[in-house]
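Every protein chain but one is kept in place in this view of the complex.
This part shows chain A:
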């Protein structure tokens, strides 16, 4: 897909708001399921307080760093083929080649993905997923939804996560025992993330007066920035302009 047709598709996805000058990114929240979402959000926060946060503290404290790094490297490496496929679907062939090179490099020289020498040779991870592919195909982001355990999403991104999970060859091809280990391993990397950005997540979940709004605002801005690709000057906020009014 050439940039022109893709850009037109992007315009269609974003609607007029995305193309208008200086839109307020918080004014375009589509949250028809707010009541249900808030209930799920509250359940997630309570699960975090009682289980995930204490468990992640224990994981990072008691499990040696070298094990955590190896595990993260292996899990990340296993995800690369599916990421490369998504880059191809998005027409991003340079990113696809880069990702294939990264995977080959780490699988062979990184001892099956335990190590990550690729990053040191400028083959850093370029993560994407089926949600972003759908976005490229012109699928609207859809209403905001809060997923149990996983948190903020939209209908399109939730579908993307679902497809990502089942399109990962290691969750469907290999014997169940092995894929179970992979699922547990993936869970442990998420647990580690919870601790790595502990005080940032704490401040959204526990310090914000309305943590539901704080999480929703941050997530939707992140998603739209991804759709935009890079920050455009037209879309930058201009608080000084109000002074002149």
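Everything below uses one rule, namely that a residue touches a chain if its C-beta (ideal position, glycine included) is under 8 Å from a C-beta of that chain, and two chains touch if they have at least 3 such contacts; residues count from 1.
Here is the rule we go by: contacts and distances are computed from a predicted model.
*Asks:* Since a chain is absent, check the UniProt entry for it and pick the matching name: "Glutamate mutase epsilon subunit", "Nickel import system permease protein NikB", "Formate dehydrogenase subunit gamma" or "ABC transporter substrate-binding protein".
*Replies:* So the chain that does not appear here would be "ABC transporter substrate-binding protein", according to UniProt.
*Asks:* Taking the full complex into account, find the residue in A:30, A:166 or A:222 that is in contact with the omitted chain.
*Replies:* Touching the chain that is not displayed is residue A:222.
*Asks:* In the whole complex, what residues of chain A lie against the chain that is missing from view?
*Replies:* On the chain A side, contact with the omitted chain comes from 3-4, 6-8, 10-11, 14, 18-19, 21, 24-26, 69, 92, 95, 124-128, 196-200, 203, 207-210, 213-214, 217-218, 221-234, 236-240, 242-243.
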